[in-house]
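Structure below; questions to follow.
What you see is the complex with one protein chain gone and the rest in place.
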Amino acid sequence: MELITTSIDLSTQGHTDIVDITPQVQQALNDCGMEEGFVQLFALGSTTGISTIEYEPGLVQTDMKVMLEKLAPYNVPYQHNKTWGDNNGASHLRSTLIGTSYAVPFQEGELILGTWQQIIFLDFDTHPRQRKVVLQFFGKKKSDINR
Amino acid sequence: MELITTSIDLSTQGHTDIVDITPQVQQALNDCGMEEGFVQLFALGSTTGISTIEYEPGLVQTDMKVMLEKLAPYNVPYQHNKTWGDNNGASHLRSTLIGTSYAVPFQEGELILGTWQQIIFLDFDTHPRQRKVVLQFFGKKKSDINR
Partner (left out) sequence: MELITTSIDLSTQGHTDIVDITPQVQQALNDCGMEEGFVQLFALGSTTGISTIEYEPGLVQTDMKVMLEKLAPYNVPYQHNKTWGDNNGASHLRSTLIGTSYAVPFQEGELILGTWQQIIFLDFDTHPRQRKVVLQFFGKKKSDINR
(Lines give C-alpha, C1' and ligand atoms only; values in the text may rest on other atoms or scores of the structure.)
Protein backbone atom coordinates (compact mmCIF):
# COMPACT_ATOMS: atom_id res chain seq x y z
CA MET A 1 0.00 0.00 0.00
CA GLU A 2 1.32 3.40 -0.96
CA LEU A 3 0.58 7.02 -0.07
CA ILE A 4 1.69 9.85 -2.36
CA THR A 5 0.95 13.49 -1.57
CA THR A 6 1.05 16.01 -4.40
CA SER A 7 -0.88 19.11 -5.44
CA ILE A 8 -2.16 21.08 -8.40
CA ASP A 9 -2.06 24.85 -8.85
CA LEU A 10 -4.88 26.82 -10.43
CA SER A 11 -5.44 30.39 -11.58
CA THR A 12 -9.08 31.28 -11.04
CA GLN A 13 -11.38 34.22 -11.68
CA GLY A 14 -13.45 34.07 -8.49
CA HIS A 15 -17.21 34.83 -8.36
CA THR A 16 -18.01 31.10 -8.41
CA ASP A 17 -15.56 30.27 -11.15
CA ILE A 18 -15.93 26.51 -11.74
CA VAL A 19 -12.91 24.63 -13.11
CA ASP A 20 -12.89 21.04 -14.43
CA ILE A 21 -9.84 19.52 -12.73
CA THR A 22 -10.47 15.92 -13.89
CA PRO A 23 -7.60 15.99 -16.44
CA GLN A 24 -5.07 17.25 -13.87
CA VAL A 25 -6.16 14.65 -11.30
CA GLN A 26 -5.95 11.85 -13.90
CA GLN A 27 -2.50 13.11 -15.00
CA ALA A 28 -1.29 13.11 -11.39
CA LEU A 29 -2.60 9.55 -11.04
CA ASN A 30 -0.71 8.53 -14.18
CA ASP A 31 2.44 10.16 -12.80
CA CYS A 32 2.29 8.27 -9.49
CA GLY A 33 1.66 4.94 -11.21
CA MET A 34 -0.97 3.56 -8.88
CA GLU A 35 -3.49 0.99 -10.05
CA GLU A 36 -6.22 0.68 -7.41
CA GLY A 37 -7.25 2.99 -4.59
CA PHE A 38 -8.65 6.47 -4.19
CA VAL A 39 -7.51 10.05 -4.38
CA GLN A 40 -8.35 12.37 -1.51
CA LEU A 41 -8.74 15.99 -2.68
CA PHE A 42 -8.55 18.97 -0.35
CA ALA A 43 -8.94 22.58 -1.53
CA LEU A 44 -6.90 25.10 0.47
CA GLY A 45 -8.78 28.27 1.40
CA SER A 46 -12.01 29.15 3.17
CA THR A 47 -13.64 30.51 -0.01
CA THR A 48 -13.16 27.38 -2.16
CA GLY A 49 -15.02 24.15 -2.85
CA ILE A 50 -14.67 20.70 -4.42
CA SER A 51 -17.53 18.69 -5.91
CA THR A 52 -18.61 16.90 -9.09
CA ILE A 53 -20.91 18.02 -11.90
CA GLU A 54 -21.69 17.39 -15.57
CA TYR A 55 -19.26 19.98 -16.87
CA GLU A 56 -21.27 21.74 -19.57
CA PRO A 57 -21.71 25.51 -19.98
CA GLY A 58 -25.40 25.69 -19.06
CA LEU A 59 -24.81 24.23 -15.61
CA VAL A 60 -21.40 25.71 -14.78
CA GLN A 61 -21.80 29.20 -16.23
CA THR A 62 -25.47 29.78 -15.42
CA ASP A 63 -27.52 27.32 -13.36
CA MET A 64 -25.04 26.75 -10.48
CA LYS A 65 -24.42 30.49 -10.17
CA VAL A 66 -28.15 31.26 -10.13
CA MET A 67 -28.82 28.63 -7.44
CA LEU A 68 -25.93 29.72 -5.22
CA GLU A 69 -26.91 33.37 -5.64
CA LYS A 70 -30.30 32.41 -4.20
CA LEU A 71 -28.81 30.40 -1.30
CA ALA A 72 -26.03 32.86 -0.37
CA PRO A 73 -26.21 36.08 -2.42
CA TYR A 74 -23.05 38.14 -2.90
CA ASN A 75 -24.45 41.64 -2.36
CA VAL A 76 -25.89 41.36 1.12
CA PRO A 77 -24.60 43.24 4.22
CA TYR A 78 -23.02 40.20 5.95
CA GLN A 79 -21.70 40.60 9.47
CA HIS A 80 -18.38 39.23 8.13
CA ASN A 81 -18.16 42.12 5.68
CA LYS A 82 -18.98 44.73 8.33
CA THR A 83 -16.47 43.35 10.82
CA TRP A 84 -13.53 43.06 8.43
CA GLY A 85 -14.31 45.70 5.81
CA ASP A 86 -14.54 42.78 3.43
CA ASN A 87 -16.97 41.88 0.62
CA ASN A 88 -16.78 38.08 0.51
CA GLY A 89 -19.15 36.85 3.23
CA ALA A 90 -21.09 34.91 0.58
CA SER A 91 -17.86 33.25 -0.59
CA HIS A 92 -17.27 31.82 2.89
CA LEU A 93 -20.85 30.57 3.26
CA ARG A 94 -20.76 28.83 -0.12
CA SER A 95 -17.48 27.13 0.82
CA THR A 96 -18.87 25.73 4.08
CA LEU A 97 -21.99 24.54 2.24
CA ILE A 98 -20.25 22.79 -0.68
CA GLY A 99 -17.21 21.63 1.31
CA THR A 100 -13.51 21.49 0.43
CA SER A 101 -12.91 17.73 0.84
CA TYR A 102 -13.77 14.99 -1.69
CA ALA A 103 -12.54 11.52 -2.60
CA VAL A 104 -12.68 9.70 -5.94
CA PRO A 105 -11.88 5.99 -6.49
CA PHE A 106 -9.68 4.55 -9.23
CA GLN A 107 -9.01 1.11 -10.71
CA GLU A 108 -6.60 -0.07 -13.41
CA GLY A 109 -5.04 3.39 -13.23
CA GLU A 110 -8.25 5.20 -14.23
CA LEU A 111 -10.50 7.45 -12.13
CA ILE A 112 -13.94 5.89 -11.67
CA LEU A 113 -16.60 8.49 -12.47
CA GLY A 114 -20.04 8.48 -14.06
CA THR A 115 -20.20 9.04 -17.81
CA TRP A 116 -21.12 12.73 -17.45
CA GLN A 117 -19.45 13.32 -14.08
CA GLN A 118 -16.39 15.57 -13.75
CA ILE A 119 -14.43 16.72 -10.68
CA ILE A 120 -14.66 20.48 -10.16
CA PHE A 121 -12.85 23.13 -8.15
CA LEU A 122 -15.04 26.11 -7.26
CA ASP A 123 -13.60 29.52 -6.41
CA PHE A 124 -16.19 31.59 -4.56
CA ASP A 125 -13.96 34.56 -3.75
CA THR A 126 -14.67 38.00 -5.24
CA HIS A 127 -11.46 38.44 -7.23
CA PRO A 128 -8.94 36.35 -9.20
CA ARG A 129 -6.79 34.02 -7.06
CA GLN A 130 -3.92 31.55 -7.25
CA ARG A 131 -5.15 28.31 -5.66
CA LYS A 132 -3.78 24.97 -4.55
CA VAL A 133 -5.57 21.62 -4.28
CA VAL A 134 -3.83 18.89 -2.27
CA LEU A 135 -4.09 15.43 -3.85
CA GLN A 136 -3.33 12.31 -1.86
CA PHE A 137 -3.26 8.98 -3.65
CA PHE A 138 -3.77 5.92 -1.45
CA GLY A 139 -3.62 2.45 -2.88
CA LYS A 140 -1.71 -0.28 -4.66
CA LYS A 141 0.91 -0.05 -7.34
CA LYS A 142 0.91 -2.60 -10.15
CA SER A 143 3.71 -4.50 -8.43
CA ASP A 144 1.58 -4.84 -5.24
CA ILE A 145 -1.35 -6.26 -7.22
CA ASN A 146 0.75 -8.74 -9.18
CA ARG A 147 2.34 -10.10 -6.04
CA MET B 1 -3.36 -2.84 5.86
CA GLU B 2 -5.79 -3.90 3.19
CA LEU B 3 -7.79 -2.25 0.41
CA ILE B 4 -10.82 -3.96 -1.11
CA THR B 5 -12.87 -2.33 -3.89
CA THR B 6 -16.42 -3.53 -4.45
CA SER B 7 -19.77 -1.99 -5.38
CA ILE B 8 -23.50 -2.20 -4.82
CA ASP B 9 -26.21 -1.93 -7.48
CA LEU B 10 -29.48 -0.13 -6.90
CA SER B 11 -32.78 0.29 -8.75
CA THR B 12 -34.14 3.74 -8.01
CA GLN B 13 -37.24 5.77 -8.85
CA GLY B 14 -35.60 9.19 -9.32
CA HIS B 15 -37.23 12.47 -8.23
CA THR B 16 -35.12 12.53 -5.07
CA ASP B 17 -35.67 8.89 -4.24
CA ILE B 18 -33.77 8.29 -0.97
CA VAL B 19 -32.52 4.73 -0.29
CA ASP B 20 -31.12 3.46 3.03
CA ILE B 21 -27.97 1.59 1.94
CA THR B 22 -26.66 0.92 5.47
CA PRO B 23 -27.55 -2.81 5.33
CA GLN B 24 -25.75 -3.34 1.99
CA VAL B 25 -22.65 -1.46 3.21
CA GLN B 26 -22.57 -3.50 6.45
CA GLN B 27 -23.03 -6.72 4.46
CA ALA B 28 -20.13 -5.79 2.17
CA LEU B 29 -18.03 -5.09 5.27
CA ASN B 30 -18.92 -8.51 6.68
CA ASP B 31 -18.00 -10.13 3.35
CA CYS B 32 -14.54 -8.52 3.23
CA GLY B 33 -13.78 -9.46 6.83
CA MET B 34 -12.13 -6.22 7.93
CA GLU B 35 -12.11 -5.20 11.56
CA GLU B 36 -10.97 -1.56 11.79
CA GLY B 37 -10.83 1.18 9.17
CA PHE B 38 -13.26 3.10 7.01
CA VAL B 39 -15.34 2.62 3.91
CA GLN B 40 -15.12 5.23 1.18
CA LEU B 41 -18.38 5.52 -0.78
CA PHE B 42 -18.63 7.09 -4.21
CA ALA B 43 -21.89 7.35 -6.17
CA LEU B 44 -21.50 7.13 -9.94
CA GLY B 45 -23.50 9.69 -11.89
CA SER B 46 -23.90 13.45 -11.93
CA THR B 47 -27.51 13.31 -10.67
CA THR B 48 -26.82 11.26 -7.52
CA GLY B 49 -25.81 11.92 -3.93
CA ILE B 50 -24.56 10.24 -0.74
CA SER B 51 -25.21 11.49 2.78
CA THR B 52 -26.61 10.39 6.15
CA ILE B 53 -30.03 10.97 7.72
CA GLU B 54 -32.38 9.57 10.32
CA TYR B 55 -34.17 7.25 7.89
CA GLU B 56 -37.83 7.74 8.80
CA PRO B 57 -40.71 8.48 6.39
CA GLY B 58 -41.37 12.06 7.51
CA LEU B 59 -37.86 13.19 6.65
CA VAL B 60 -37.13 11.05 3.58
CA GLN B 61 -40.52 11.16 1.87
CA THR B 62 -41.52 14.74 2.71
CA ASP B 63 -39.16 17.14 4.50
CA MET B 64 -35.99 16.55 2.41
CA LYS B 65 -37.99 16.80 -0.82
CA VAL B 66 -39.67 20.04 0.27
CA MET B 67 -36.34 21.60 1.25
CA LEU B 68 -34.57 20.58 -1.97
CA GLU B 69 -37.54 21.74 -4.04
CA LYS B 70 -37.01 25.17 -2.47
CA LEU B 71 -33.22 25.18 -3.04
CA ALA B 72 -33.27 23.76 -6.59
CA PRO B 73 -36.83 23.34 -7.92
CA TYR B 74 -37.45 20.77 -10.67
CA ASN B 75 -39.80 22.79 -12.91
CA VAL B 76 -37.68 25.80 -13.73
CA PRO B 77 -36.33 26.69 -17.22
CA TYR B 78 -32.67 25.85 -16.50
CA GLN B 79 -30.05 26.69 -19.10
CA HIS B 80 -29.03 23.00 -18.94
CA ASN B 81 -32.52 21.97 -20.03
CA LYS B 82 -32.64 24.49 -22.89
CA THR B 83 -29.22 23.51 -24.22
CA TRP B 84 -29.73 19.76 -24.17
CA GLY B 85 -33.52 19.41 -24.52
CA ASP B 86 -33.35 17.86 -21.08
CA ASN B 87 -35.48 18.23 -17.96
CA ASN B 88 -33.07 17.40 -15.14
CA GLY B 89 -31.14 20.63 -14.45
CA ALA B 90 -32.35 20.52 -10.84
CA SER B 91 -31.05 16.95 -10.52
CA HIS B 92 -27.52 18.09 -11.39
CA LEU B 93 -27.61 21.06 -9.00
CA ARG B 94 -28.79 18.89 -6.12
CA SER B 95 -25.98 16.41 -6.80
CA THR B 96 -23.27 19.08 -6.70
CA LEU B 97 -24.79 20.49 -3.50
CA ILE B 98 -25.12 17.20 -1.57
CA GLY B 99 -22.00 15.56 -3.04
CA THR B 100 -21.34 12.00 -4.22
CA SER B 101 -18.43 11.12 -1.87
CA TYR B 102 -18.68 10.06 1.79
CA ALA B 103 -16.67 7.98 4.25
CA VAL B 104 -17.86 6.02 7.30
CA PRO B 105 -15.58 4.47 9.96
CA PHE B 106 -15.84 0.94 11.36
CA GLN B 107 -14.44 -0.94 14.34
CA GLU B 108 -14.75 -4.59 15.40
CA GLY B 109 -16.35 -5.22 12.03
CA GLU B 110 -19.25 -2.80 12.63
CA LEU B 111 -19.97 0.55 10.97
CA ILE B 112 -19.77 3.40 13.48
CA LEU B 113 -22.87 5.59 13.14
CA GLY B 114 -25.07 7.59 15.49
CA THR B 115 -28.09 5.80 16.96
CA TRP B 116 -30.49 7.34 14.45
CA GLN B 117 -28.01 7.85 11.61
CA GLN B 118 -28.24 5.85 8.36
CA ILE B 119 -26.23 6.04 5.14
CA ILE B 120 -28.36 7.12 2.18
CA PHE B 121 -28.10 7.12 -1.59
CA LEU B 122 -30.12 9.89 -3.26
CA ASP B 123 -31.27 9.69 -6.86
CA PHE B 124 -32.17 13.16 -8.12
CA ASP B 125 -32.82 12.22 -11.75
CA THR B 126 -36.29 12.56 -13.26
CA HIS B 127 -36.91 8.90 -14.10
CA PRO B 128 -36.10 5.41 -12.73
CA ARG B 129 -32.43 4.41 -13.04
CA GLN B 130 -30.03 1.53 -12.40
CA ARG B 131 -27.24 2.89 -10.18
CA LYS B 132 -23.86 1.83 -8.84
CA VAL B 133 -22.10 2.94 -5.66
CA VAL B 134 -18.39 2.12 -5.39
CA LEU B 135 -17.32 0.94 -1.92
CA GLN B 136 -13.67 0.88 -0.89
CA PHE B 137 -12.76 -0.67 2.42
CA PHE B 138 -9.43 0.43 3.89
CA GLY B 139 -8.12 -1.01 7.09
CA LYS B 140 -6.99 -3.97 9.10
CA LYS B 141 -8.14 -7.55 9.05
CA LYS B 142 -8.41 -9.49 12.29
CA SER B 143 -5.08 -11.17 11.58
CA ASP B 144 -3.37 -7.76 11.27
CA ILE B 145 -4.75 -6.62 14.62
CA ASN B 146 -3.80 -9.82 16.45
CA ARG B 147 -0.25 -9.64 15.17
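Letters are used for the chains, namely A and B, taken in the order the chains are written, and counting of residues starts over at 1 for each.
Everything below uses one rule, namely that a contact is a pair of C-beta atoms (placed from the backbone, for glycine too) under 8 Å apart; a residue touches a chain by one contact, two chains touch by 3 or more.
Please read all numbers here as calculations on a predicted model, not as lab measurements.
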**OP:** Out of A:Ile53, A:Ala72 or A:Leu113, point to the residue that touches the absent chain in the complete complex.
**Re:** A:Ala72
Original post:
Of B:Gln13, B:Gln27 or B:Thr62, which sits in contact with the chain we cannot see?
Top reply: B:Thr62
Subject >> Option from A:Met64, A:Ala103 or A:Ile119 whose C-beta touches the chain left out >> reply: A:Ala103
**OP:** Could you list which residues of chain B touch the chain missing from the display?
**Re:** 1, 36-38, 51-54, 56-59, 61-64, 67, 70-71, 97-99, 102-105, 107, 112-118, 120, 138-140
Original post:
Mind pulling the chain A residues that touch the left-out chain?
Top reply: 1, 3, 5, 40, 42, 44-46, 48, 71-72, 78-84, 89, 92-93, 95-97, 99-101, 103, 134, 136, 138
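Going forward, only the chains that are shown with their structure count from here on.
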Subject >> chain A and chain B: spacing of chain centres that average the CA atoms, whole Å >> reply: 19
